[in-house]
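Next up is a structure, given as structure tokens.
The other protein chains are all here in position, but one chain of the complex has been omitted.
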Amino acid sequence: MRRIVLPGDMVAEDRVRMENTYFRDGKTFASVLGILDDERGSVISLEGAWKPKSGSEVVGIIRSVDRKTCSIELNHSAPGILIPDRNSRYSPKVGDVVESIIARVERRNVPIMERARPVAEGARVIHVKPSKIPRILGKNNSMLRQIEEVTGARISVGVNGIIAISGDNTDDAIYAIRLIEENAHTSGLTDRVRDVLTERVSRH
Amino acid sequence: MASKANKPKLLEKGRRRDGRALDELRDIRIKAGVLNNADGSAYVEWGNNRILAAVYGPREVIPKHFSNPNGAIVKCRYSMAPFSSLEGHGRSGQNRRSIEISKVIKDVFENVIILGEFPDSEIDIFMEVLQGDGSTRAACINAASVALASAGIPMRDLVYSVSIGKIDGEIGIDMDMIEDNYSDADMPIAVSPRNNGLLLLQMDGDLSESELKKGFDMALEAGKRIHNIQREALSEMYKGV
Partner (left out) sequence: MSGIDIVKSNYVKEIIKRGERLDKRGAFDIRDIKIENNPLFNAEGSARVNLGLTDVIAGVKAVIEEPHSDTPKEGNLIVSAELLPAASADFETGPPGPAAIELARVVDRGIRAGRCIDMEGLFLEEGKSISLYVDIYVLDYDGNLFDACSIAAMRALMNTKLPKYENGEFNMEDRSVPLKIESIVSSTTYGKFGDVIIADMNAEEEAATDARLTITTDGKAVKAMQKGLNGSFTIDEVERLVGISLKKHEELKSKMES
């Protein structure tokens, strides 16, 4: 059974450890507007901000470059700090759009970044709600791969809600991403996106 | 409170000027997710009140030195549009009344938002009274609560609010502007429905112990309805789940 829960709704009569919940008086309550999946025992948030976690793959924009470090704008209350790898051929410039990975999260929620590499020059950048990213990626990135295959676009998806799109048919790729974002809570999305995209691309 | 000299009759055979019973709420309609730019929003039609609430955040704290490493800070602004009342043209911007209301509403949401999840960030709540007809702070809290949930802000509960009053000597709830102006007592409350905790409580006027109890009973009963309307507004955003 899947149902919508609100902050303060009881989701278990006992203490069950799951994301987006809290314990009070030996019971478990939802802390966000989300979907409770009884079988999986999880509350999936329907909206909300992104929180940096180590290992997350993100997309950001180089905001400043110092002698030793540079900062990356990430759609977060603090920019990420990158210490460029001396062995890397890439030297960051202000304004570059980069894919990067969060190595760890420091005190005060500052993400420390690693393995930054630039996306294609002239890529378009859009913001989406971070809570919709899992649907845009799909199971094992199946949705993302489908969009790339049908359109010929190259898409870098950051779990922080920033997406960079380059290559062919970028308009169609963005159209598909917006379609998923608006209908993220519905089922049968993979087929719908494929049909709509195939139709759009064939018109060119 | 207005002068008692030209006080209209507020109750006739247990019915109020608009035909409501003492324990009856005005019509309430809430729509969530009405703005594009805000992270969360709600539009509330509550009787003749028209309220817009918007939430931004968690986002970077400006200015930086206000930021708190232990959790998010909450900023709250309640404000009335210059064209919001029937009589006269209101001054735009904040006055002593709106600053106090903003503060007590901030206290409400600091209690329920799980601030620790977002250190060094801020959450902004803006409430605009486009048209006011009494009990606007209650309507604003209900709107802000829905806006916060629709922004995905983690909270312990979905707060509701309602005003309790004494009109023509009788206890009732949800006073409109005229009733408020000529009431014998006014007591807005905001409640955490999970445990009925009072997160906002203001009162002025004259209430006996038994009147107080009666008022709380009425308000908690009405709160169930308000909470359901809030729930429906949020569920409406995700039809088909």
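Letters A and B mark the chains in the order given here, with residues in each chain numbered from 1 onward.
Assume a residue touches a chain if its C-beta (ideal position, glycine included) is under 8 Å from a C-beta of that chain, and two chains touch if they have at least 3 such contacts.
Since the structure is predicted, the reported quantities are computational estimates derived from the model, not experimental observations.
A.B. asks: From the list A:63, A:115, A:154 or A:194, which touches the chain that is not on show?
C.D. replies: Reading the full complex, the residue touching the unseen chain is A:63.
A.B. asks: If the hidden chain were put back, which of B:31, B:77 or B:106 would touch it?
C.D. replies: That would be B:77, which touches the missing chain.
A.B. asks: What does the interface between subunit B and the hidden chain look like in terms of residue numbers?
C.D. replies: Listed in rising order, the touching residues are 35-38, 41, 48, 50, 52-54, 56, 59, 77, 81-89, 92-93, 124, 126, 128, 130-133.
A.B. asks: Provide the residue numbers of subunit A that touch the chain removed from this figure.
C.D. replies: Contacting residues on subunit A, toward the hidden partner: 61-63, 73, 75, 94-95, 97, 122, 124-125, 127, 162.
What we mean here is this: only the chains that are shown with their structure count from here on.
A.B. asks: Touching residues of subunit A toward subunit B in the complex: what are they?
C.D. replies: 2-4, 6-8, 20, 22, 24, 29, 31-33, 35, 45-49, 51, 77-78, 107-109, 131, 185-186
A.B. asks: Please give the residue numbers of subunit B that touch subunit A in the complex, ascending.
C.D. replies: Those residues of subunit B that touch subunit A are 39-40, 57-61, 69, 112, 114, 117-122, 149-158, 192-194, 230-231, 234-235, 237-238, 240-241.
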